[in-house]
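As you look at this complex, bear in mind that one protein chain is not there, while each of the others sits in place.
On to chain A.
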Amino acid sequence: MTTATVTPRLTHARVLHSEWHKLWTVRSTWITVLTATALVLGVGILMGATYTSDGGDSDVDTVILTLYGSQLGAIALAVLGILVTAGEYASGMIRASLTAVPGRLPVLTAKAAVYTGVTLTLTFATNLLTFLTAQVFLSDTDQAASLTDDGVLAALAGNAAGITLLGLIALGLGATLRSVPGAIGAFVGGVMILPEVLGMLPYEAMETAVRYFPTQAAGALGSATPLPGAASPGAALLALLLWAAATLAVPALLLKRRDV
């Protein structure tokens, strides 16, 4: 029965390749990725095409204005992150995955790595395209800007990094909760809505703390000009990295202990 000439062996690079293959061989990936891209690009064009200098939005940051669709796109990509992990528990695929890679942890790190690479690249490319397309309409308004303007490229990249890190939090929640609806609920409730509620509480300390919550930090990363009442980009990026690391550390610790 032997047809192999190379000796099969489990390696991290191969697990990464396997996760890459898994990602692109289900429709949900294409659906979420195309939805996210279409939303960002579509809303960006809409914002550009309908913008008028006397419409009262002159004080809005150009990159934020252009990437309004990001908030919706981020949800689609968070769902993708959840499907990558929790989706395997829903289908039972996780049993096959962890039988092939009984060390377990390489599966989670490969998933996170593939997701990061794909989402970061895709979101940044979408952001560039959206900005340049929107500028076709904005060039004769007070929102005219170019990629070389101060902070523009950094904000386009920062937005992509923010969305990617939010998605990694979703991926981590999916791996922890092992349920797609559960993780979507936790992400929408805990990551998106809860900070908004906390921010409304009449405590100044709370208001300051909320700046470093994931969605607020991601927002601060995507602005070409400093946002009032927001964390600095550097602090926001650090906060987001810590949130993502913490959210991924939980399933990493649990993965070794829990039965599949």
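Just so we're on the same page, a residue touches a chain if its C-beta (ideal position, glycine included) is under 8 Å from a C-beta of that chain, and two chains touch if they have at least 3 such contacts; residues count from 1.
Throughout what follows, contacts and distances are computed from a predicted model.
Chemist: Which of "proton-translocating NAD(P)(+) transhydrogenase", "Heme exporter protein B", "NADH-quinone oxidoreductase subunit A" or "ABC transporter ATP-binding protein" is the UniProt protein name of the chain not shown?
Modeler: Choosing among "proton-translocating NAD(P)(+) transhydrogenase", "Heme exporter protein B", "NADH-quinone oxidoreductase subunit A" or "ABC transporter ATP-binding protein", the correct UniProt name is "ABC transporter ATP-binding protein".
Chemist: Could you tell me which of A:Leu34, A:Ala49 or A:Ala100 touches the chain that is not displayed?
Modeler: A:Ala100
Chemist: Which chain A residues would touch the chain omitted from the figure, given the whole complex?
Modeler: 1-11, 14-15, 17-18, 21-22, 25-28, 87-88, 91-103, 257, 259-260
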